[in-house]
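All protein chains of the complex are present and in place, except for one that has been dropped.
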Amino acid sequence: MPQIGIFIDALQGSIPASFREKISDYVKKLPGIAFCIEEENLASSEALNRMGKRLEAGGLDGVVIMGGSPKLYEASFQKLRHPLPFNPYLFAVANIREQALWMMVEEEAALERAKTIISKTIRAVSNSKPIETQSLPLKPEVLILGGGVTGISIAQELAKSGLHIFLLEKGNHLGGKALELHKFYNRPLEVQKWMDEKISEVKNNPQITLFTHTELKRLDGHLGRFQAKIQGPDRTETVLSVSAIVVATGYAAKRETKGIYSHKRVTVFPEMEKLLSETKGPSLLWDGKKVEMVTYFLDGVNEDIKVDSINAVKQALLLQEAFQCQVAILCKDMKVAADGMERLYRKAREKGVLFFKYEEPPKLSIVNGQIQVDVRDTAAIQKKEQWPVSILSDLVVVGEAFVPAPETESLSGLLKIHLGNRGFLMEDNPQLLRVRSNRRGIFVAGACRFPQEVSESLIEARAAAQEVMALLSKGTYIYDLAVAEVDPKKCAVCYTCPRLCPHSAITVEKYGERNVYIISGTSQETKWGAAKVDPASCYGCGICVAECPAKAITLRHLTDEQIYAQMGLME
Amino acid sequence: MIKAEQKPIDEILKYLNPYNKILLSGCGACVTVCHAGGEKEVELLASGLRMARQKIGKKIEVLEVTPARQCEPEFALELSETIEKVEAVLSISCGVGVQTLVRHFPKIPIFPGVNTSFLGETITHGVWEERCQACGNCILEKTGGICPISRCAKQLLNGPCGGSSKGKCEIKKEADCAWQLIYDRLKTLNQLYKLEEIIPAKRWGVESRDSGLRRIVREDLKV
Partner (left out) sequence: MSSFDPKIIAFCCDQSGYPAADMAGTLKLKLPRNIEIVRVPCAGRIETIYLLKALEKGADGVLVFACYEENCQFLRGNLRAKARLAYAHRMLEGIGLEKERVEICHLATNSGVKFVETLRRKSEQLKKMGPNPAKES
């Protein structure tokens, strides 16, 4: 008969003494109870210390805390990181406060309910086994995919903290889309100069190994032991072994070319940036003619016009101030949510940039080699005052569609990370874990997640670098083996679990190098064609366990028996 | 591999009606992979059967077992002792497994619990499609690796028929026309010339089941 020790939480004002007394009378009569004592505020570090002293004596198979919600105690165990002389998985909490005392109308019923909860909890803990902690060595090596401003910035940050970085760029130079920019909207720097400095810093940093013209071909392994096969120029292949991976592969821009969009007086933001950076003189020339009237049309291609709004206002100010152009910006709704944009927008208005807000999309037509833009301005409150406006423009600037980079989908397949709804890479949890992917050890940052401008990318880069450092700084990843485990002898290799694991923690590598099992009862190693959970990558959700048609998977810390015990179904 | 689908439980209940103690046997191979008859399905069906019979006041005892493969005599014979204890067996392996039990346990009623549907492949998780009808003389070499016997509604050997439309089959509008697939594939492989060769009628009566039970005998393997 397993011996169980019981602590009743005597926190002031929590469970009344009379109730505790009845509980303790009941418990003491149960078989296999080693002791049943009260402790003041069990979630405090002092109480944990006293509890630890009690447990040092040994001889127990499990411990039950009777008190409030298990979340309370679990949080304090975590927070205090208390090294109790007892395996934490042999603890169970009987939640007799929230789920009995406070939930029942009469005390009688509450007591009955508490008793049931207690006996279920004792049964569950009697069926528990200690769960070991393991540590996985993590080499200070990181692979970054994508040499745009995000990838570069992450590499710089990580190199500072002593990690070695492999920076992979599929093109022949670093810089990405930021190279198309001339000025920042919110900083007085020349983008090119700033980028050049960053790029040369990266190139000369001994902590950073740079691969250009190189692509990821295959990825095996998991956190701490990723094996990335990369292919460089001349199809040379190299295998890098890294602890973590950051994906910063950016976005692609697609230019609309149908109809009037192909007219030579319709252009896009990057070309305008280029023109602005190359023109030195007092006036701007386009197709050999002086440009006086420029119209920006924002909602034509992108639904989310955050980035286009920033660019339009930024360029409009330059055009008005440096080149004496008249600028009109047409949009459904101006988006000024970005940092400092409100101010910039006000400045643009003051400088005479015209803003037209419309409901019906403007009509573009060609008049005498210029583009005439017809729009009904809805800024007036009265409908009848909403005058139609015609703007004869030398140049119309439209956005390009932000779309996922062409390899995004295949990359998500290679890396086994999730795509979001519009085909961009998806974070694990938009609120909490912005730059973590669904796989432990793989991070996603920058415009591969959603269209963004450089300041946002820099924030993402910093966040990703911090996450990577938090993961790798200790040199080991310590985790409990509270994970799913496949019995290779029962596995029918149906591929259900690798398909369904949300964290891509399961692989089947039939006849591969990695699925080496020890034949039970011997020390003989065998390569087994069976699914295998990587314990350091498993989050313990139990989805695979429930789906396996062969019942080959066990969740080590929450077995069928423990669930049936909670259901009150164990004899 | 073999794909199967669970039979409606009311049908199973009907033929189990006279029995009060049965063995429910799954199979650890094909039917596990297609989620029709593995250990998990055994557990679920057993629970359903017990509840159904409890409900009408006629309890049934269900022993549960899932041999690795029901269609091998050794695995089947492992069930001997258990089968002696029951009045009937419900097998949710494919029809082959059912008959393996029938051959080895001639005195006890043995019922199928699944419909063995076809030889197919997994399209995506939870979706399977027929790919082969075990015709006995494979012609995939001539058809770009796409089987018209299993995938063309009319089993045409020299298709397509006049009904093929926009790549879809006229009989099952949601299915791809097999002959369109064959054409596309041969085109990709630069082997359209293969279509010029007329595939002769299959000798159904010799190679296929029309002339009765088929059997493979490998003299070199026999012991």
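A and B are the chain letters, set down in written order, and residue numbers restart from 1 in every chain.
As a convention for this text, a residue touches a chain if its C-beta (ideal position, glycine included) is under 8 Å from a C-beta of that chain, and two chains touch if they have at least 3 such contacts.
Nothing here was measured: the structure is a model prediction, and the numbers come from that model.
Colleague: Which of B:52, B:65, B:157 or B:199 sits in contact with the chain that's absent?
Modeller: In the complete complex, the chain left out is touched by residue B:52.
Colleague: Which of A:38, A:61, A:98 or A:201 sits in contact with the chain that's absent?
Modeller: Spelled out, the listed residue whose C-beta touches the missing chain is A:98.
Colleague: When the complex is taken as a whole, what residues of chain B touch the one chain not shown?
Modeller: Interface residues of chain B facing the absent chain: 8-10, 13, 40, 43-44, 47-48, 50-52, 54-55.
Colleague: Touching the absent chain: which residues on chain A qualify?
Modeller: Residues in contact with the chain left out: 69-71, 95, 97-99, 101-105, 109, 112-113, 116, 120, 418, 429, 438, 500, 502-503, 539-543, 545-547, 555, 558, 560, 563-564, 566-569.
What we mean here is this: only the chains that are shown with their structure count from here on.
Colleague: Per the centroid of Cα atoms for each chain, what is the distance between chain A and chain B, given in Å?
Modeller: Chain A and chain B have C-alpha centres separated by 43 Å.
Colleague: Would you tell me which residues of chain B are touching chain A in their complex?
Modeller: Chain B reaches chain A through residues 28-29, 32-33, 35, 38-41, 43, 66, 122, 125.
Colleague: Which positions of chain A touch chain B when the two form their complex?
Modeller: Residue list for chain A touching chain B: 490, 492-496, 499-500, 548-551.
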